[in-house]
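To start, the structure under review is shown below, and the notes come after it.
Removed from the display is one protein chain of the complex; every other protein chain stays in position.
Chain naming follows the written order as A and B, and within any one chain the residues start at number 1.
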Amino acid sequence: MAIAEAAGEQLARRRAPFPMRAFVRDPLAIIGSVIVLLLIVLAVLGPIIAPYPGARGTGQIDVPSAYLPPSLSHFFGTDELGRDVFSRVILGARPALVVSVLVVGFAMLIGVPLGAIAGYRRGRIDGLIMRTTDLFLAFPPLLLAMVIVAALGPGLEHAAIALIISWWPWYTRIARAVTVSLREQPFVDAARAIGVRDMTIIRRHIVPNSLSPLVVQATVDVGTVILAAGSLAFIGLGARPPQPDWGLMVADGRSVILDQWWVSTFPGLAIFVTVLAFNLVGDVLLRVLDPRHGR
Amino acid sequence: MTRFLAQRLGGSVIVLLGLSVITFLLARVVPSNAAAVFIGPRARPDDIARVTEQLGLNRPLPVQYVTYMSQMLTGDWGISIGTKRPVLGEILSRLPATLELIVAAMLIAIPLGLLLGIMSARRPGSISDVGVRVVTLIGVSLPAFFLGLILQLIFFRGLDLLPLAGRIDSDLRFTAPILPVTGFLTVDALLGLNAHGFLDVMWHLVLPALTLAAYPIGLIARMTRASMLETMSRDYVRTARAYGIGERRIHGRLALRNALLPVLTIIGLVLAYSLTGTFFVEVVFNWPGLGTLAVKSILNVDYPAIMGITLFGAAFYLLVNLVVDVLQAWLDPRIRLA
Partner (left out) sequence: MSGERARTGALPITAEQPTTGALPITAEQPTTGTLPSTAEQLIRAAAPTPVLEIRGLRLAFQGEERRTVALDGIDLVIAPGEAVGVVGETGCGKTVTGLAAMRLLPASARLTADVLQFDGRDLLTLDDGALRRIRGAEVAMIFQNPTSAFNPVFTIGAQMADVLAAHDRERGDAARERIRIVMASVGMPDVERVMRAYPHQLSGGMLQRAMIATALLCRPRLIIADEPTTALDVTIAAQILALLRRLQLDEGFSVMLITHDLGVVRRVCDRVAVLYAGRVVESATTEALFAAPQHPYTRGLLAAVPRTSASSGPLQTIPGSVPTDIGSITGCAFAPRCPVVQDRCRAEAPWLRDLEPARAAACHFPGVSVVSA
């Protein structure tokens, strides 16, 4: 049995090495990666870096300094409570990234195994899982999330749950498609012929080889979820005040957008730049990991 | 072909039923006390009991579901808690505004997206290609609500060129009123030969339509480019070159016909995106459509309205997908003549 497992390991490890050189040479990839790294730094060191973090890490309230335009002491100006917008944007990096990574993580945790099982077993289980997936995917984007938040009540956690439920079907689909194509590969037949158990095959051979499209999707999705969470917050279904949520900040500044433009603009830019960065990285990953999508 | 159509139609109906079950469960099961929610914050115990009886909320769930569905089929979609008016009526009265916006956005996005995609695929790696790719990347990364605000800032406050919000200048109601025929203000203005009204409506459409179109343009352009590049590497393109057929004809006709097939799917996706996309655009531009109704209903936890809008939206999405699938099948001789 050990020999069989070892042989199986050998076969599974035939993945191509990551083409680091091609990745590094692409200027867009560099820009995207730098921004992502910056984001991570901000998420980790937010409260320390922000000039006016405030007692609870949501921004120092200073009502007499409300609605100050951008200046040297307040790079992005101040909002209706006199809080430094620059600080709040920095502070907002952590909840944005944490929530989005958790959402994508859990969505994958639910979706990928389901998809792998569906693609591997085929037959009735496949039908059942894919019907359910199709059902969830039949909801217009974000509508399901909105309805769930409506049912659960507003709040960042509920929004996160709603997003996880909206997102897992995508991973099921991808995982299933990859599993189906991998299943036809000779090394899977070889492993089964030796007598390796189904779950082991899925775990040891199929999942590692299907990482490539999943990784690309996950990378882009981190950005997309930040966008979705921000959108939900904008219409009042996500984070609640006084959390430094970027979408919430845009909504807050909307009433004064025409004159005090900075209150909405900078948090909005933060969302935009973040999503752009993840899209860039995902785009380059796609080109690098899947040679069919050529230049 | 008809068998294909029947299958897809049947499948869509089943999916719609499934969606209705999910939505129903969310509306009835999740809140701890649906009746209390229905009445509002100052619900008293005997009120709750009365309403529970009245709405049939104490009957078994499957019975409730069947009652609800049969009511829907007869046109009774419930009464909105917020407006106290029939849900279906509310939806239908606001539908034209939303549709007009979506159509305007698609009329911009589809041609522009296709054009950009084809252009950038002609010479991969060139300046125009990189430029298009950057622009489309920005398009799919910009949050719709943010873009709307920025456009308002630039074109209303900054340049004073375009109106801030709404479908039409309120003054026009007196100076050059548009008689409502279809609900589509552009069409109605044309029908009434109301040039002033027509121009004003168009003017009001520009910013919201552009905002809504940004993401679709990006997506369509990227998919078209990818599809074109993939098609250009196919064997039959090599055959065409081997027989002396010119690059322009290969690119613009022989390859394009094949490349457009998957792009059609994307157009369906994009139309569906714009359904929820309008929610945000309408909020930003105070557009009196389904989007503002939906957001209001969700915030007020107006279940009848939420359910009605959700099912309506889902049905619309399914319909669009169905049409796209049929169109794709019809355009591809491999499926049409199977």
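Annotations
Please note the rule applied: contacts are C-beta pairs under 8 Å (C-beta built on N, C-alpha and C of every residue); 3 or more make two chains touch, one makes a residue touch a chain.
Note that this is a predicted model, so its numbers are computed, not measured.
The missing chain, though absent from the view, touches B when the full complex is examined. Of the options B:Leu254, B:Val281 or B:Leu318, the residue whose C-beta touches the omitted chain is B:Leu254. Only one residue in the set B:Leu73, B:Leu193 or B:Ala242 touches the chain that does not appear here, and it is B:Ala242. Within the whole complex, the absent chain has one touching residue among B:Arg8, B:Arg122 or B:Arg234, and that is B:Arg234. Mapped onto chain B, the footprint of the missing chain covers residues 234-236, 238-246, 249, 254, 257-258, 331-334, 337.
One rule holds in what follows: only the chains that are shown with their structure count from here on.
Centre-to-centre, using mean CA coordinates, chain A is 24 Å away from chain B. Across the complex, chain B meets chain A through its residues 15-16, 18-19, 22-23, 26-27, 30-31, 124-125, 137-138, 140-146, 149-150, 152-153, 156-157, 164, 226, 229-230, 233, 272-273, 275-276, 279-280, 283-284, 294-295, 298-299, 301, 306, 310, 313-314, 316-318. Interface of chain A with chain B (complex): residues 131, 134-135, 138-143, 146-152, 223, 227, 230-231, 234-237, 247, 250, 254, 257-259, 261, 264-265, 268-269, 271-272, 275-276, 279-280, 283, 292-295.
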